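Here the complex is missing one protein chain, while the rest keep their positions.
Right, subunit A next:
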Amino acid sequence: MTAPPAVNGHTVHNGLKPGAIPGRARVSRRGGRIRRRGLWLGALGVAVTLAAWELCAAYGLVDQMLASRPSQILVAGRDYFTTGTGRRDLLVSGTEFLAGFGLALVVGLGFGLAVGWWRWLDQLTEPLVSFAYASPRIALVPLLVVWFGIGLGSKVAVVFISAVFPIVLSTRTGVRTADRALLTLARAFDANRRQIFRTVILPGAVPSIVTGVRLAIGVGLVGMVVGELIASSEGLGYTILYAGNTFQTPLMFVALFVVSGAGVLMTAAVRAAERRLDRWRPDGHA
């Protein structure tokens, strides 16, 4: 007997012994070990970078005024959230982002599923969507300010127009790339269109949709910051601009890092949700 072949890191048995799944536990344990090692290595990379930055600034290799240094940023961060405007900024920007992103999620999913499913609707809207997607939407911010005012409305709109497109496009792709063999199978069982949508199209589109949502988090945050840079008197983006203009480099980095940190956390949350949702997929796809 030769060893059973391995596919995707799984040991695969020939069909003679049904029920036996050798290597399953071992594989997932190995997957966990690799993931833990990834965390350690990632933390090491961050630590080395911060240490190098600190040392370069301490020994005068770079101008502290321009580049700041991690220890100063830490102090600025503490002040920002105790005596400064940190908590208020977080609330303002968070509200803008969550409102705009929530709207983009609802509209993007709904519209993406609709154009993926109904060919005529896609043909009707495709030129408009492509045109809008290709245009530099961020340049519309001044106009959005005129339309929705200088407050929450215009920022929600910026986040929305930034985040909605990745969700629409990836959802449409997810619906369109449904497995032909599974569609034929459903038809052979006399499934109606609703059943096909619910049992084949929707679950099959989930991985693609999740990818779009992850992209949308990034561009949505960029939209939020740009919106605040152009017209605002509070929020994380406004603080980045204000601190930069007044040479408070540490504070600028604090606000910047809060935005990046939020992006990383939200992306990680989506990934964790995806892992729960996608238990059926072979390991090691992420």
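Here, contacts are C-beta pairs under 8 Å (C-beta built on N, C-alpha and C of every residue); 3 or more make two chains touch, one makes a residue touch a chain; residues count from 1.
As a working rule, contacts and distances are computed from a predicted model.
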> Quick one: the chain not pictured, UniProt calls it what, "ABC transporter ATP-binding protein", "NADH-quinone oxidoreductase subunit K", "Molybdopterin synthase sulfur carrier subunit" or "XRE family transcriptional regulator"?
Replying inline: "ABC transporter ATP-binding protein"
> Among A:Cys56, A:Leu90, A:Val129 or A:Leu185, which residue is in touch with the absent chain?
Replying inline: A:Leu185
> Among A:Ser71, A:Thr95, A:Thr173 or A:Thr199, which residue is in contact with the omitted chain in the full complex?
Replying inline: A:Thr199
> Which residues does subunit A use to touch the chain missing from this display?
Replying inline: 8, 10, 12-16, 18-21, 24, 179, 181-182, 184-191, 195, 199-200, 203-204, 206, 278-282
